[in-house]
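Of the protein chains in this complex, all but one are displayed in their positions.
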Amino acid sequence: MKARLLFATLLVAVLAAAGCSSSDDGGSQSGTGGSKTLTVWLMDGSAPDKLVADLNTEFQAAHSGVKVTYAKQQWNGIQDKLTTALASNNPPDVIELGNTQTAKFASSGALADLTGKVSDLGGQNWLKAMTESGAWQGKQYGVPFYAANRVVIYRTDLFSKAGVSAPTSLDQWISDGQKLAAANKSNGRFMPLYLPGQNWYFLSSLIWDQGGDLAVKNGDTWKGALDTQQAQAGIADYKQLFDSLSKAPADTDEATPQQFQVMAKGNIGMMIGLPWELNSAVGETPSLKSKLGAFPIPSHTAGKTAPVFLGGSNLAVSAGSKQQDLAYEWLKLLAGEKYQTRLAKENGVLPNSTTLAATALGDDPVLGAMAKGAEDGRITPNDPTWAAVEATPNPIKDMLTKILSGKASAADAAAEANNLITQKMAGS
Amino acid sequence: MSRTDLGTRPAPRRTGGLRAGPTTRKRLTRGLLNLAGVVTLLAFAFPVYWMFATAFKPSRDILTYTPRLLPWPPTLEHFQQAVSRPHFGDFLRNSLLVTLSAVLLSLVIATLAALAVGRFDFRGRKSYLLLVLVVQMAPFEALLIPFFFMLRQLDLLNQLPALVLIYFIFTMPFTIWTLRGFVVGVPRELEEAAMVDGCTRMQAFRRVVFPLLAPGLVATSIFAFVTAWNEFLYAFVFMRDPDKFTLPVWIASFRTAFGDDWGATMAASSLFTLPVLVFFLAIHRRLASGLTAGAVKG
Partner (left out) sequence: MGRAPAGVDPATAPAPSHGPAPGGPRRAVGATRRLPYLLVVPSLAAFVALLGYPLYQVVRISLLKLDLGELIRRETVFVGLANYRSILTDRFFWTVALRTVLFTVVCVTLTMVIATLVALLLERLGPGLRLAVEISLVLTWAMPALTATVVWQWLFDTQFGVVNWLLTTLGVGAFEGHSWFATGLSTFAVITIIVVWQAIPFVAITLYAGLTAIPRELREAMRVDGASPWRSFWSLILPVLKPLFMVTCFLSIIWDFKVFTQVWLVRQGGPNRQTVTLSVYAYQEGIATSHFGRAAAISVTMVVLLLAALVFYIRLMLRTQEDL
């Protein structure tokens, strides 16, 4: 009897499934009765829901008969999803791409060429590194959406108790950290700086600061550049910071566990992170609210800040979009001054335009520190093959772990990582 | 595979190694058995418990230098957050529909096939069984792109029935294999008696064999259920509209570029696991008897 009941339920379920799906079809297909549907994909966390809703209302008012379908996508698994979506018969019209992902999709012909629209979009004011990340072989495919870069988030209360202030050079940073450690000796868990072994974005900063790079292009081929004298100096800086100020594991990155969770426990003086991580730490331990500040990553040259990796996203119109003009109009609205200003304020990110940054971020000290660092923003080698280097197993991370845990010399580990980078960028 | 050393050693050690008075020995054996039971229970239950406990912990207690065994004070915050995600209702409905439909389809078609291979010796039977075995070796992650080509051609991308078909074909080989054993377990005499009474072959199947297969059907359905219920990749990649995803996508959605919300992930996973437990408890007695009958036969 039970089995029969189960079967009846299952049967109803199947019929219901069939019914539901057929009724759904009508809604999601475009072009019924003269109205058009524009499909827009943004990543989870990129823009507040309210902002997108407002933008869509404005857009739909200006384009009667157009309906915007907005779908928020998760980063987890996004590459498979974008790949199949862009290869499907009706790809989404506007998509967001991570800035290190853009070259790969641009070079494959998945994105519409927007070179002719750059000045219409105010491209002369875009953040340089972001503009570069959206370009491929002299053409512009990606339009900078927003960016963010790492700053040093620190405990203002512990700093003033130890009698130190925000450092302006690498050496001062280390000596400040040591003073901080001395002032907190009684706390066995205390570490002045939480620096896990695999924060390769931060390593990039240090390498760039020494005048090196991760990889260099020689003619048509890329080659890993971690064995250069400059890069080795950057690696040595990382090791010095790690050895003298941090007790974090050598074999994890800043996300496992999330470093803001560690900082929220109250035993950490500084961490190198993005502004949202400060907010998240406060979210876990509200009493930290008035005790956290930020300063740009100091350079080894006193008084300067180190170059930073500009993380962020680009917007693009898919090459297969059947409504390229409408898609462009929507993109233009989001990349324009009005919504960029709101985005910067509401999400605490850098807007795409340098002229907007100053006004949009106001006098928030943390965002100010980020904007200051962003003046020397860089990106990883802009090539479709770079994504393969970043994809796990990231040879730079493995190299760091080996060096910091003493399993290999900096020169040997760098040589091995270099080979892997060269090999991966050969695209085989 | 070293089939010969499977679990042979410890058994005698546990009961045979002690030479004492019969009652003392018995009591000692019982004590040791219970101890082993408790150790097994802890080994399996602890990580599961940790999931439930974490779901009730305030965020800042999730990672602590000294572990907090009890979620104290407990909070429902993570559950509220998980359930209040937009489209949660849609996800739940989709998951139920897709999973149950796939399981039903799989059971119906597999039952027919199981009757054939369990009751008849026909030409090609062995090849068919071989096919059913070998098909289970296909790595399903690798079929993503091929399935994509197929769905694109059929215009089935972003359609829930596509997921039903995929989960159905993922679970069918296993279901055929197991159900076949159950069919063999049903005495042929019962069926023949029915045919003597004037039933046709199919009527005999329907009236005699089928009711006796019920435990087997229920037992195999739990395997199919767990498989389809947990599938993430295909659901995430092939569905597009925000209201067409399934619960595994919901669970993964608490891990974002802006930090992982572990409290909500654990709360969602706890809720996600419950239907399986309920299902198991409901069929518990039949599962044991059913599985055995089928499996011992083959």
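Should a chain be cited, it is by its letter among A and B, assigned in written order, with residues numbered from 1 in that chain.
We adopt the following convention: a residue touches a chain if its C-beta (ideal position, glycine included) is under 8 Å from a C-beta of that chain, and two chains touch if they have at least 3 such contacts.
Keep in mind that what you see is a predicted model, and the values were worked out from it rather than measured.
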- Task: Quick one: say which of B:F56, B:F238 or B:W262 touches the chain that got left out.
- Result: B:W262
- Query: Of A:W41, A:F59 or A:F105, which sits in contact with the chain we cannot see?
  - Reply: A:F105
- Could I get the residues of chain A that touch the absent chain, sorted low to high? 79-80, 83, 86-87, 104-105, 107-110, 247-252, 256-257, 262, 319-320, 387-388, 391-393, 397-398, 401-402, 405, 424, 428
- Query: What is the set of chain B residues that contact the non-displayed chain in the whole complex?
  - Reply: 1-3, 5-8, 10-12, 15-16, 33-34, 36-38, 40-41, 43-45, 47-48, 50-51, 54, 63-67, 109-110, 112-113, 115-122, 125-126, 128-131, 133-139, 141-147, 149-150, 165-166, 168-169, 172, 174, 176-177, 182-190, 201-202, 212, 215-216, 223, 226, 230, 232, 248, 251-252, 262, 265-266, 269, 272-273, 276-277, 280-281, 284-285, 287-298
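The rule is short, and it goes like this: only the chains that are shown with their structure count from here on.
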- Task: Calculate how many whole Å lie between the centre of chain A and the centre of chain B, each centre taken as the average of the chain's C-alpha atoms.
- Result: 38
- Message: Per the contact definition, I'd like the list of chain A residues that touch chain B in the complex.
- Response: 2-3, 6-7, 9-11, 13-14, 16-18, 20-21, 24-25, 28, 43-45, 69, 71-72, 74-77, 80-81, 84-85, 87-89, 92, 189, 255, 257-258, 260-262, 264-265, 276-277, 280, 283-285
- Query: Which residues, counting only chain B, touch chain A once they are in their complex?
  - Reply: 59-60, 62-65, 93, 96-98, 100-101, 103-105, 144-145, 148, 152, 155, 157-161, 164, 211, 214, 217-218, 221, 232-233, 236-238, 240-244, 249, 252-253, 255-260, 282
